[in-house]
Each structure stands twice: as structure tokens, then as C-alpha cells.
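Removed: one protein chain of the complex. Kept in place: all other protein chains.
Coming up: chain A.
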Amino acid sequence: MYAQMVKTDAARVRSLDEMDPVERAFQERVDAGQKIEPKEWMPEGYRKTLVRQISQHAHSEIVGQLPEGNWITRAPTLERKAILLAKVQDEAGHGLYLYCAAETLGVSRDEMYEQLHSGKAKYSSIFNYPTLTWADIGAIGWLVDGAAIMNQVPLQRCSYGPYSRAMIRICKEESFHQRQGYDALMRMVKGTPAQKAMVQDALNRWWWPSLMMFGPSDDASVHSAQSMAWRIKQNSNDELRQKFVDQTVPQAKYLGLTVPDPDLKWNEEKGGYDFGEPDWEEFFNVIAGNGPCNAERLNARKKAWDDGAWFRDGLTAHANKMADRRTASKIAAE
């Protein structure tokens, strides 16, 4: 979701009998539901997979500031403006916890930024779609934070301690965001016909990209199987997508909206909805850089970083001067 299609370097998942004693001990701890902590031994593939997934997640949080930040100056009331500011601030905070969690695996934040800016590291496809009206802000809270929660609640039980703990903090705030998004839309659908039309238009545009957040079906993916064996991942993409649809469709109905999927139908037998297939060609295009806002998003992040170089250098230079002055005054005092 925020981390879509994370590679594991595994050709296939190996059994306990095939592992050397150290790795076997590690896998047994994971199987027993114990947490792995930064200083402990871990397979290189496990470490790399976590770095990829956590950094992708962190990048998603900070790139995610852009589509929502786009409406802060245009929020319709002071209260909505304050709520949106607080949300965007939370997302930056999530980015910070996640970069810190990734740093425990031996990669620096600067290196991760470098990978983001060069296009080597990805972020969630969802943030490459534009926020065109105020209803999009409500729709993001409701659908995007909603989909994020689906994925992140199980991640609270992830085998890697720092990631699991970051998720526990983050999930609380994400559910708050989702409620606020839904509340904003509720207010609008009870308003004028124009407001209600704006909400329907937002749902029309955000529905399918939200379903794509879970990634393509990964039932046959060796990466997914390996991530599950390591307890980095707990559910298949299809499972989570189904849960999301089942949760969200009644909410859409309650708002009086039409979900833009002609194939959507309640299936009594499975106790869930049948629904259509997202346009995976569009998804792969967005992942490949051809989404409506890929260039803007990445350029905005690069510009922020490049334009801020003098600022960061200035702070570093000042810190060095202070350290030199302390040393000098210590020597003078001796």
C-alpha cells in the first residue's frame, strides 16, 4: 500500500531444514512471534527488504504532504484549515518515525532521500494523483488513510521491533485522519447539490487508485511469500483489498454516493462484495513515472532539498563552530 510490491531478493522461501543454525534460530524466533531488535543478527535479505519497505513507506508519508498541502491555503473555514494543517503535520511526523526506524537498519536518512530523488526508491502510487477540489481532501482522509490503516494495522505485529512500534503510534493518528476526512464529506453531502456533486466527483476519481494502493494480486509472488515467512507482511494484497471494499462500500452508501464500479455486487455466499478489476495498466504506468503528477511530486521534493542545501550547510557550519569554540575555551581554561 504505502509500500507496494516490495522485493525480497528471494528466489524461493527456504524451509527450516535448509537453514544454517543461526538463521534457523532467527526464523524460529520470528515464527514464535518474537520481535527482532536492531542489534540482533538477521539475514541480509530480511534487513534489505525492511529497508526497502520502511523507506518506501516513509517516502510516501512525506510525498503525501504535497497533494494535501495543496489545499491548506484554500481550506473553506478556519477550522478545516487547522484540521488539515494538523493532518499534514502528522504525516511529516510519520515520515520522521519511519526514517528513524529505517536508520536502525544501517541506512541514513540522506541516503534514503538520495534514492527517492534519483527515482530508485518508490513511494505509493496514490500520491501521483492530483487534488482538484476541496472534496479530494475529504476523500483522501476517508479512502487513502482508510486503505493505509487496512495495511498498517497488521504491520503493528510485524517481526521487526522498531517498525512495529512506529506502526502502533502511526495507526492511532491514521484512524483519526480517516474519521476527519469522512466527517468533512458528510458535511458536504448534507450541503448544497453542488457540494454533493463535488464529493461524487472526488469518489469517481479516487476509488480505483485507492484499490490500487494494495498492489496487484500477489498470491503467486515469491517476494510476498518470503515477506510473510519473515512476518514483515501478514496478509495478501487481495485479502486486504477485499477487506477495504467491504468496509468502504457501506460508508459510501451512507454518504449517498455511487461507487464507480458496475461490477460491484454483494456476494451472500462469500459474505463480501464482488468488485471489478482495477486498471493495472494505469497502475504500472503510474509506478513507471507516467502518473498525472509524478514529475511535479518528485520535482517538488528535489527542489525543496536542493533549495534547502544552504540552510542545512549553515546549521552544520554553525554546529562545528560551536564545537570548536568549546574546545578552544576548554584548552584556554587548562
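The criterion applied here is as follows: a contact is a pair of C-beta atoms (placed from the backbone, for glycine too) under 8 Å apart; a residue touches a chain by one contact, two chains touch by 3 or more; residues count from 1.
We take it that contacts and distances are computed from a predicted model.
For the chain that is left out, the UniProt protein name among "ABC transporter permease", "Phenylacetate-CoA oxygenase subunit PaaC", "Acetolactate synthase" or "Xanthine dehydrogenase YagT iron-sulfur-binding subunit" is "Phenylacetate-CoA oxygenase subunit PaaC".
Touch with the chain omitted from the figure is made, among A:K253, A:K270 or A:H318, by A:H318. Touch with the chain that is not drawn comes from one residue among A:M5, A:M188 or A:V286, which is A:M188.
Between the chain not shown and the residues A:G93, A:P130 or A:G276, the one that touches is A:G93. Take chain A: the residues that touch the chain left off the picture are 62, 65-66, 69, 72-82, 85-86, 88-89, 92-93, 95-96, 99, 109, 134, 184, 187-188, 190-192, 194-195, 300, 303-305, 307-319, 321.
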